[in-house]
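A protein chain is absent from this complex, but the other protein chains hold their places.
Chain lettering (A, B, C, D and E) follows the sequence in which the chains are written, and residue indices restart at 1 in each chain.
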Amino acid sequence: METSPAELLLPSLKLMITGMGIVFLFLALLVWIIGLTARLVQSVNPQPNQPRRTGLAVEPDEAELVAVIAAALQRQRRP
Amino acid sequence: METSPAELLLPSLKLMITGMGIVFLFLALLVWIIGLTARLVQSVNPQPNQPRRTGLAVEPDEAELVAVIAAALQRQRRP
Amino acid sequence: METSPAELLLPSLKLMITGMGIVFLFLALLVWIIGLTARLVQSVNPQPNQPRRTGLAVEPDEAELVAVIAAALQRQRRP
Amino acid sequence: MDDLIQLWASTGLSNFQSGQAVMMIVGFGLLYLAIKKEFEPLLLLPIGFGAVLSNIPVAGIAEEGGLLSYLYLGIKSGIFPLLIFMGVGAMTDFGPMLANPKTLLLGAAAQFGIFGTLFGAIALNLLPGINFTFRDAAAIAIIGGADGPTSIYVASKLAPELLGAIAVAAYSYMALVPLIQPPIMRALTTEDERLIEMAQLRHVSRLEKILFPGILLILTAMLLPSAAPLIGMFCLGNLIRECGVVERLSKTAQNELINVVTIFLGLSVGSKLSADQFLRPETLGILALGAVAFSFGTASGVLMAKLMNVISPLNKINPLIGAAGVSAVPMSARVANKVGQESNPHNFLLMHAMGPNVAGVIGSAVAAGVLLALVQ
Amino acid sequence: MDDLIQLWASTGLSNFQSGQAVMMIVGFGLLYLAIKKEFEPLLLLPIGFGAVLSNIPVAGIAEEGGLLSYLYLGIKSGIFPLLIFMGVGAMTDFGPMLANPKTLLLGAAAQFGIFGTLFGAIALNLLPGINFTFRDAAAIAIIGGADGPTSIYVASKLAPELLGAIAVAAYSYMALVPLIQPPIMRALTTEDERLIEMAQLRHVSRLEKILFPGILLILTAMLLPSAAPLIGMFCLGNLIRECGVVERLSKTAQNELINVVTIFLGLSVGSKLSADQFLRPETLGILALGAVAFSFGTASGVLMAKLMNVISPLNKINPLIGAAGVSAVPMSARVANKVGQESNPHNFLLMHAMGPNVAGVIGSAVAAGVLLALVQ
Partner (left out) sequence: MDDLIQLWASTGLSNFQSGQAVMMIVGFGLLYLAIKKEFEPLLLLPIGFGAVLSNIPVAGIAEEGGLLSYLYLGIKSGIFPLLIFMGVGAMTDFGPMLANPKTLLLGAAAQFGIFGTLFGAIALNLLPGINFTFRDAAAIAIIGGADGPTSIYVASKLAPELLGAIAVAAYSYMALVPLIQPPIMRALTTEDERLIEMAQLRHVSRLEKILFPGILLILTAMLLPSAAPLIGMFCLGNLIRECGVVERLSKTAQNELINVVTIFLGLSVGSKLSADQFLRPETLGILALGAVAFSFGTASGVLMAKLMNVISPLNKINPLIGAAGVSAVPMSARVANKVGQESNPHNFLLMHAMGPNVAGVIGSAVAAGVLLALVQ
């Protein structure tokens, strides 16, 4: 059962719409649940007792960072 | 088809000669290509801009050492 | 060949006695051999020339930390 | 004499096929990109080397019984990409996303790169010489997710014979993000929009961070179980990171484990770069579609941000961070930051862009789940 | 419309079986215990997560071809528990035990927890709804060894279908040692006994420590070869640690290798937590028997210490350290120390309790060998 190229266009259009719909639905639901959780958590622990970095996770590890800097300095120091 | 021990002597002699020949040929070719590459590289970058150790690689890595110490100190510093 | 629950009670009692017997025998034998070894070792090396911690190996991390630093220093000290 | 003939017959020179020679050059080209241009070197270096190794004649390193054939089992079974995903999870901080959850919608919009490309791949079939099945098209489209392990995982399930080209395209375009994205971002935004400053992110408590992987996993289990292996391992890595009680597992997942698997994964992907699978018109199609996918994803992320500003004009977001929705962590977030600073050097968007950036990872895993569920 | 139906049919919601939902809750419960209560988090976190993953409907992560089915091969072949045991050996200092070898007898006595429980499990068969075979009973009894990898190794050989429940019980009770043991210890000892101070341990030479794993292995080879895989790998780890010439192997065995295997082992164990194998009356029996096993082991360790004091009244040992004979390293040694300090804050029993503690590890491996040899 060969399908001509054109015959696949419609199903792929349908898949595009369904797919984007699901992705949006899923992430929108997640937005809602995250908000809910945040409110729940804050009502339980009103004061954030343990200030932690909210920063980015680009830097994997502080120890690693130190190691990397040290290694870099070391390399630079080499004659 | 049993082969007597003596019958294998000649082929092993031949293999010895062929083998040593190939090893020499291969490494001699490598000597030549390395020389060629070195000249080529030096004609492109006439000044070695980044002096690095030409030393031996026996001791694994100095950078690693520094990294290890730094990581250790880092860990100790944590409360 | 179904065995009723009660029929298994006797074999399990036997296994309990045999098992505890073997465990005791094995570890008692080990007590004896350890003592023998200790005497043998002390007759060979009468003075403990290298006092090491007999302490606990509980915290893996701290020991590791010390080991890491020591190894690093050790490596650095090498000519 | 006999020996010499046997020897000559055993050399590579007497057995080289032109396709193998070309593929070795392709492999060295990837090594060049990885080392000299620093194109995602962690992956492209082993991939390029794997391509070279597997195209050495006679040696049969990628054939049955060769080293790379054994390593490839780690891809076929899904183990390697899933372990990488666990490691990525252990390196990801969801803080910026949890602080501003609506950035998740930017990560959703950018997945149009995937589905638009799927349509494009099918449309390419109208060209002569190109013949993608539905499964092929879905596997190619996932490049638009800008996520390496997801691409490899999906391609290994839907179109293993295209795996090499797809992985190469995915990682190459991820490396090209700083070239592909800025023009699109500038074209779709006004100077005023690029100057928008965003409010500082709120503090996210440790408890929220611990709960998030569980919530995400439950949602996936209920709605899209086909995405559960990917998202599950990602959540496991993130939970190991955030829970704070298994530091030694976290360290290993982020370092040694992911490094070992990266080497093996790269070599295995490279073993799929054989002449008969790569030197085909379809590969050109894949490369072209990959560029389209990234452009579509970038554009829809930016446009979504603009739409959100129209809908809720009070709490405006800088549309540049929409481009970070394609994932490509952390490259595309850095690009958003850099383009923003061209307009105002004191506008730090990096942290804000990390939200859509990690949302893009989730978004593309969800899209992967959709493809795996609906494409047979 | 068709697509939507197909999609709905592919969701977890439309496929959830009640058993799966319950098991996911069990998995999250284990995660809670691991993270919030810090119950052996290194193992219970991956076990709990594995339980959640393997009960996601449709995804089939624990079924043939799924990630966890591949990882489980590491348990089935015995590789994972044996590698963990090697790592534990590399982390163990036998010094305190070698300094005072008669504490080995405390480690022997505590194994009554194993054999008494075996009898108990068979006796439970008299209850309706519970039906343990001899193999099942032996696998359950090993929980009394208070040693995770030993329990998993024995259970995978004798009763793989009970593996999940057994591993969960073993690690949970190990975490509960600080709750289970003290009342028993207090009930069986007088204040005077708890106040006994012990002589400082003699110095143990490096040579003795190097010789010990060899001696233990020879004894095992001659008397109880069925325990040789477990004790052998344990001795290998310890020799790597003590010999002083392969520091890099020692470091890797204690860190990266054991960490990687711990993640894989935990996930694999979790994959055995399926509804049909876990949600049965037998599981309640296993949990009840586990508590009994720990109590029996604790009691017999303490009573053995008291008996030894009667036999050799000159060189008395504090009977509290008998409780450390159950192994559960180093938790039960800490418990012995803590209960001792309730009576006299200046009495440091920790080092003395490490002797029976590591002896307990050997004792339970020996007991495992007995079960593997005699139970068919």
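Quick note on the criterion: contacts are C-beta pairs under 8 Å (C-beta built on N, C-alpha and C of every residue); 3 or more make two chains touch, one makes a residue touch a chain.
Note that this is a predicted model, so its numbers are computed, not measured.
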Query raised in the report: For the unseen chain, which displayed partners does it touch in the full complex?
Result: B, C, D, E
Report summary line: Contact with the hidden chain, among E:239, E:273, E:302 or E:333, goes to E:239
Report summary line: Contact with the hidden chain, among E:24, E:217 or E:336, goes to E:217
Query - Touch criterion as defined above, residue of D:56, D:130 or D:275 at the omitted chain - result: D:56
**Report entry** Residue ranges of subunit D at the interface with the undisplayed chain
**Finding:** 3, 6-7, 10-13, 15-16, 24, 28, 31, 34-35, 38, 41-42, 45-46, 49, 52-53, 56-59, 61, 65-67, 70-71, 255-256, 259-260, 262-263, 267
Query raised in the report: For subunit C, which residues touch the unseen chain?
Result: 14-15, 18, 22
Requested in this report: Tell me where the left-out chain touches subunit B, residue by residue.
Outcome: 5-6, 8-9, 11-13, 15-16, 18-20, 22-24, 26-31, 33-35, 37-38, 41-42, 45, 48, 50-58, 60-61, 64
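By our rule, only the chains that are shown with their structure count from here on.
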Query raised in the report: Which chains, if any, touch subunit A and subunit E both?
Result: D
Report task. If we define chain centres by averaging CA atoms, which chain lands farthest from subunit D? Would you check? Result -> C
Report summary line: Cα centre of subunit A to Cα centre of subunit C, whole Å, reads 47
Query raised in the report: Approximately how many whole Å separate the CA-defined centres of subunit C and subunit E?
Result: 16
Report summary line: Note: subunit C sits from subunit B at a C-alpha centroid distance in Å of 44
Query raised in the report: Where does subunit E touch two or more other chains at once, residue-wise?
Result: 3, 7, 255
Query - subunit B: positions in contact with at least two other chains - result: 68-69, 71, 75
